[in-house]
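Missing here is one protein chain; the remaining ones are kept as they sit in the complex.
So, subunit A:
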Amino acid sequence: MQLRRQPLSAPRPGDTRPAAQRLAVPLLLLLALQGAAASGEPEDSGWLQDAEPSSRLLSQAARAALHFFNFRAASPSALQVLANVLDGRAWVNQKKEYKFDLVFTTEFYRAEEGEKRLGTCSAQVFFRNDKPRPAVNVTCTQLIKKERRQEEDYQLYKLMKQLKSPLNAVRIPDSHGYIAPSLRPIWNLAFLGSSYVMWQKTTPFLHYFMSQISSVKQWKTNDDAIDFDYTVLLHEFSTQEIIPCRIHLVWYPGKPLKVKYHCQERQTPEEGSGTEEGSAVALTELSNF
């Protein structure tokens, strides 16, 4: 169970800020012009700061940052989810690109209810028109020490090596929300892969949650690394659509995650960017990891 508080003003009555989908030009008239701000100020001019960014929009940006963070950390035992946005500033420019400066808290993505440790992250998120994915700069406090995280990853890896290939049609979780303990490592790894995809696909108007692993095409562990080919169902919130995404990842503890994906998009006439095919990205070797 996730706790979500909104200490940053929750949508108040009288909040005439339109939904994220409708942040059209007329709305810019309401925004105050902000000069060079303290930190993380936009380089080019034409950025207008949104005086009262909606908490929903800030949450979406924070999630995008977290998806990226989880992907980069490549640690299935240390996945984090959004707890609360503590502070957030938003800017938009004439090209209707968005920029965010955020501070938010996170929780561990764990099965056990006991530990409810909160981490803190600060992030800058930049949604550009020319690139499909947001540019993210994010740092988070360490919820667990690096050594322990590596150890837990390695334990998870050993468990995965012992798993027989779950190729029979398993849905994880099942319809009743149940994940068998032996299948937990698969779920965690799938979430890690999905984080990459969700980072890639998040826009100010579209944001995703992972719903269910609908099939496992391949689970290979004979070489050193885990080679995992699966289909996951992503839930896009603003259109309420379920997007099946085929993901192929290769993971070894301590190494960057390699991911390829292809999502089956439904044509959404209202959102221009909704027709992206999620073109297959080859290996993502990250040099400055």
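Quick note on the criterion: a contact is a pair of C-beta atoms (placed from the backbone, for glycine too) under 8 Å apart; a residue touches a chain by one contact, two chains touch by 3 or more; residues count from 1.
Quick note on the criterion: contacts and distances are computed from a predicted model.
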Leaving aside the chains you can see, what is the UniProt protein name of the one that's missing? Options: "Presenilin", "Carboxypeptidase A4", "Small ribosomal subunit protein mS29" or "DDB1- and CUL4-associated factor 13".
"Carboxypeptidase A4"
Have a look at A:95, A:158 or A:171 and name the one touching the chain we're not showing.
A:171
Absent chain, residues of subunit A that touch it:
1-6, 10-22, 54-56, 81, 109, 171, 173-178, 209-212, 233, 235, 237-242, 266-270
